[in-house]
Each structure stands twice: as C-alpha cells, then as structure tokens.
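Below is one structure; the comments refer to it alone.
Every protein chain except one is present and positioned as in the full complex.
The block that comes next holds chain A.
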Amino acid sequence: MSRVRADEEEYWHSSKFRAFTFDDEDDELSQLKESKRAVNSLRDIVDDDDDDLERVSWSGEPVGSISWSIKETASGSTGSLDGRDSSLQKGSSSYAALPKQASSYSLSSLFKGRSKLSSFQSLSDALTDTGVKNYAPELRRPKAEYKDYSSDWSPKDTVRRMQRGKVCSLERFRSLQDKLVLLDEAVAGHDGNVITAVLIFLKRTLRREILFRELEVRQVALCHLIYFLRETGEQKFLLDLLRFLDRTEEVALSQYREHLNIQDVEKRREFLKGCIGLPFSAEDTSHIQDHYTLLERQIIIEANDRHLEMAGQSELFRKYPRKASILNMPLVTTLFYSCFYHYTEAEGMFSSPTNLKKTFKIPDKQYVLTALAARAKLRAWGDVDALLTTKNWLGYTKKKAPIGFHRVVEILQRNNAPVQVLQEYVRLVEDVETRLNLATKYKCHDVVIETYRDLKDRIQLTAYKCKVERGSAEEEKIHSILSNTQIRWKN
C-alpha cells in the first residue's frame, strides 16, 4: 500500500504532465481547465476508435432506444433497417407462436388476479369477466345490446368495474336517489376517469337545476365537472354552473380567458369591451379596462402606421422598418414603440408617449426607462438630455433620473453612446465608488481624474497616468493637478 503511494508520489513529481501539480491550487475554474487539458492530452495516447462501449449516436441517444428508433424507422424506407424488417417478417409467424414466459408477472395482473403467482389468485376473481372485454359495448349503445352486462351491478360494483377499465351501462340507474348513490361511490373511489364518466351520464339525464343543486354539496364532483366543461369547451354550460354557485369572479375570469381564442383583433376588442362589466375584483377590473383600452389604441396606431410605412414618405419608417405589428403587444412594448416612432407627437394624439403615460398611469420610473431606451437606440442624445433635465420654478435646470444615473449609463452604453455623452452621466452618479468603476470601465478619463482629485488620492491618480494616451489632454490634466500645490493630498 505504502509502496503504491510512494510510486504515485514519485509520478507526480516526475511526470511530464505539469498541469497536474495543483496541490495549492484552489480556484475551481483552473481546476476544471486542468482536468479538461488532461483529458484532451490523453486523446493522443489512446486510439479511441471504439469508445462506444454502449453504442451512442451523436445526439447521445443510445442506438436502439425508442426515440432514436422512431427517427430511424420513420425516415428510411431504404437501408439496413428495412433489410432487417423483411427478415423479420419472414419469421413473424414463429414470433406470434412464442409462448409467454410464465415466471414474471405483469402490473395489471396484480390487480386482475390473473397472475401465475398463487398469492394473487384470489384477487377479485369474482369480478373479472373473462375474454369478452375487447368487445365490450360502447357507451350509449341501445339498451338491448348489452343485456348481458347490465344484469344487477350495485352502484359500488359498477364503479369498481369502471375503475378497472370496463365499460358499464349506467342507464339502469333511473331514480335521482340511485344516481346520487352512484356519484358518491365514484367520488369515494377517487378515480377522476370514473367520476367524470358518471358526471357525463348525470349531465345528460338530470335537469340542470337539480344537477347544480346536488353538486353544490359535492365539491369534488363539482370540481371534476368544471374541469370537464373547461376541457370540452362547453363555455355556456360552465358559466351557468358558476353563476348558479355564485362564483362570480370565476365566471368573470373564465369568460375573460375566452379572448385568447379570438384571432380577429376587432372581434377581440369587442369581446374585451364586454368583459369590463364582469364581476372581477376591483383591482382586476382596472387591469381588464386597461387591456381593452390598450388594444383599442393599438388598432388605431397600427392602421395609421401601416399606411405611413406603405406610403414610404416617413423617413423614420424607411430607415427603421417595423419588425412586427404592434397589435397585442404588452403596454411597455407599446410605449417603447411610441417613443421610437412617435416621440414628438402632441399629447392629443393617441400614439404619443405622453398620452399613453397619462392614460395608463405609467409610473415615472417606467416611463423614463422606456423612453431612454428608445431614444438611445435612435442615438437621439439631445432627447436623452431633455428627458433627464428638469426645470424648477425659478428657471434653473437640473439633471434628474428617477432610475438612478448608473442605470442611465448602462442603457446608453448598451446603445454605443460616444464617450462625451456617456461621460456627462457618469459624472452624475452619486455613489463615488460606482462612479469610479463605471468611469474606469467606459474610459471616461476626465471623470476618473476629477474624482481622484476630489478624493485627494495622489497615488491612484499617479497610477492612472498609464491608462491615458501619451501626450493627450488627459495626461496634461493629470500633470497639472499633481503639480497643483493648493491640493492637500491625503497620501
């Protein structure tokens, strides 16, 4: 044991694989790189023609797995697979004749009691009808056809049979009492499939008022019916039910959901208009109202702008053709669009940003952020400046950014603003450290230099000299500051 270790030790000190001396290396990333390198270097050593110990196609799917085979068998009508197919067909009769293995047991047999294992033999044998299940009658067949089956199953037995996938006639449950017992049995079994089947039967054979009344005291069954109605799209029946139950908010939401299925925008708008009066919560009502108003605006803007674009007279649309229609876009996207194409419009116009801001009570922060992004994308630096400038009542102007100037810088930088523009806003970042970081990152030399001067940090300022160009104005500036005897340096 110790010998082995010594050998290993020796190996690590003599090996040409220098990459592996990472005893004092803690950095995860470099460790990863090293193991990668090691792995790669090993490629040369071993000829790995056959490293498919398990055969794996490039997509990683083991050859022969189901999803791989779907591709294979579906795509190639020629090729090796087909060759194998034909050979398979020849032998097909013998396959069919293969006896089943007797030793293993199947899942369903555990419940059917058909297993070869003796311990399962007693399992509900009495209930299993043999052989006929493949030809079991369909639901709602004329009564005469399944005389044999409808003998005398109790509600409980009926439910049990259905749970095991057998089709049963429910028509013999005639009285309300019988039907409800059947429903309660189904609910007690918790099998949604059976519950739903019974509900379909009740829905067909009971008057609405009675069905609703009985379901009101049977919550589980009720939930299943609601789910069923939603799945099958029986919207009207569903709304009647919810209204009966006084679940008004659900009625409202359920109706509102319908708008998603309406493709035509005009129809969709009309539909949304109808939703406004529905009994939503106060908060939701205002959202629905906004949804309607927004679509209404978008329809107007879209018609107008499509016309403008086609006419080809607007330079803006020529230079920046629209990528998609504005219909059904979110509010903030619409605001961006309007800041991009309709920035200077008067408030009276539906498409003007200020109009949108007012109509939808868009918060300042959101507005500035969106407008900034749109104007920066157009490189309209003047607009950016105006957006961030406020005038107080004495007429003094001041720069203000509700989102913080560091965010302004980020947005401008992402849109490739020139240093002169960037610099102006970096300077306004309040937190000194953030300001220095941003200024250094984006090479706003003036801001860096001035900040170090204000911090009276001679060492950093001196060090910064190597970051600016030789003989540039910035270098000159650093020199003059450093030689300024008025400054009391802190270091």
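Here, contacts are C-beta pairs under 8 Å (C-beta built on N, C-alpha and C of every residue); 3 or more make two chains touch, one makes a residue touch a chain; residues count from 1.
One rule holds in what follows: contacts and distances are computed from a predicted model.
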| item | value |
| --- | --- |
| Protein name (UniProt record) of the chain left out of view, among "3-ketoacyl-CoA synthase", "N-acetyl-glucosamine-6-phosphate deacetylase", "Vacuolar protein sorting-associated protein 33A" or "aldehyde dehydrogenase (NAD(+))" | "Vacuolar protein sorting-associated protein 33A" |
| Sole contact to the chain not displayed, among A:287, A:358 or A:456 | A:287 |
| Chain not shown: contacting residue from A:181, A:200, A:308 or A:380 | A:200 |
| Residue in contact with the excluded chain [from A:205, A:366 or A:413] | A:366 |
| Contacting the left-out chain in the complete assembly, out of A:183, A:301 or A:331 | A:331 |
| Chain A residues that touch the omitted chain in the full complex | 8, 11-12, 15, 17, 20, 22, 28-29, 31-36, 38-43, 45-46, 48, 51, 53, 58-62, 64-70, 73-74, 85, 88-89, 92, 95-96, 98, 100-101, 104-111, 113, 119-124, 134, 138-140, 160, 162, 165, 167, 188-194, 196-197, 200, 219-220, 223-224, 226-228, 231-232, 253, 256-257, 259-261, 283-284, 287-288, 290-291, 294, 328-332, 360, 362, 365-366, 369, 403, 407 |
